[in-house]
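All protein chains but one are shown at their positions in the complex.
This part shows subunit A:
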């Protein structure tokens, strides 16, 4: 399984990722059938088959009776996760220009004014190609969904004060970040209907079914290699990146 689906089949791979993922569990290291061998019908049937409802022989719902049943208001208040299709996005909206102001005060210290990243903090925009020797993975060239950008900003940012922005502010910052990546125009207004429609270039850039094992060695015991074939390709001896492992914690400066 060392070949990779090309981008035309990637959508199918994504769709079947759920299936393959669970098969990997059920079948140990057995690789699932290739994606193009699957049909929507079998996919649907298999999905049903891998959704076991395990109430157990003796276990009935509420058998133990511990804890409390949360109220609808509690559940709504806790449910911050946003799905790729936008499910979970709250009411509200925010524009690119509003986002620029919020970004400058709340985000730029780490991410740079234009998302270029300060120090080792993450770059939010990059021209890097994912096939580069050292790919820089940012929002525009790597993230598969605009909706999950909103989710992440909402749940985890700003880094020193997570989950402190209002929904409108998160919409605005999301709009600005998407604009930095040339994914939306300057007049874009993000809300629960516009975000799911943003086309993300790397939408089909993920292989969702684990292709491992992708090595298939046998445990050779003798004459496994010719001595002349073995040479040291790299050594950490003189690299100078290793913090000390005795004494107080090392405070070596970033390289």
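As a working rule, contacts are C-beta pairs under 8 Å (C-beta built on N, C-alpha and C of every residue); 3 or more make two chains touch, one makes a residue touch a chain; residues count from 1.
Just so we're on the same page, contacts and distances are computed from a predicted model.
A.B. asks: Just to verify: the chain that's not displayed, which of "Hydrogenase maturation factor HypA", "PadR family transcriptional regulator", "Molybdopterin binding oxidoreductase/sulfite oxidase" or "Hydroxyquinol 1,2-dioxygenase" does UniProt list as its protein name?
C.D. replies: "Molybdopterin binding oxidoreductase/sulfite oxidase"
A.B. asks: Touching residues of subunit A against the unshown chain: what are they?
C.D. replies: The list for subunit A reads 2, 4-5, 10, 17-18, 21-22, 24-26, 28-29, 47-48, 50-56, 59-64, 66-70, 74-75, 78-84, 110, 119-121, 129-131, 133-135, 137, 139, 142-145, 148, 151-152, 155-156, 159, 162-163, 205-215, 217-227, 229-237, 239, 241-243, 245-247, 249-255.
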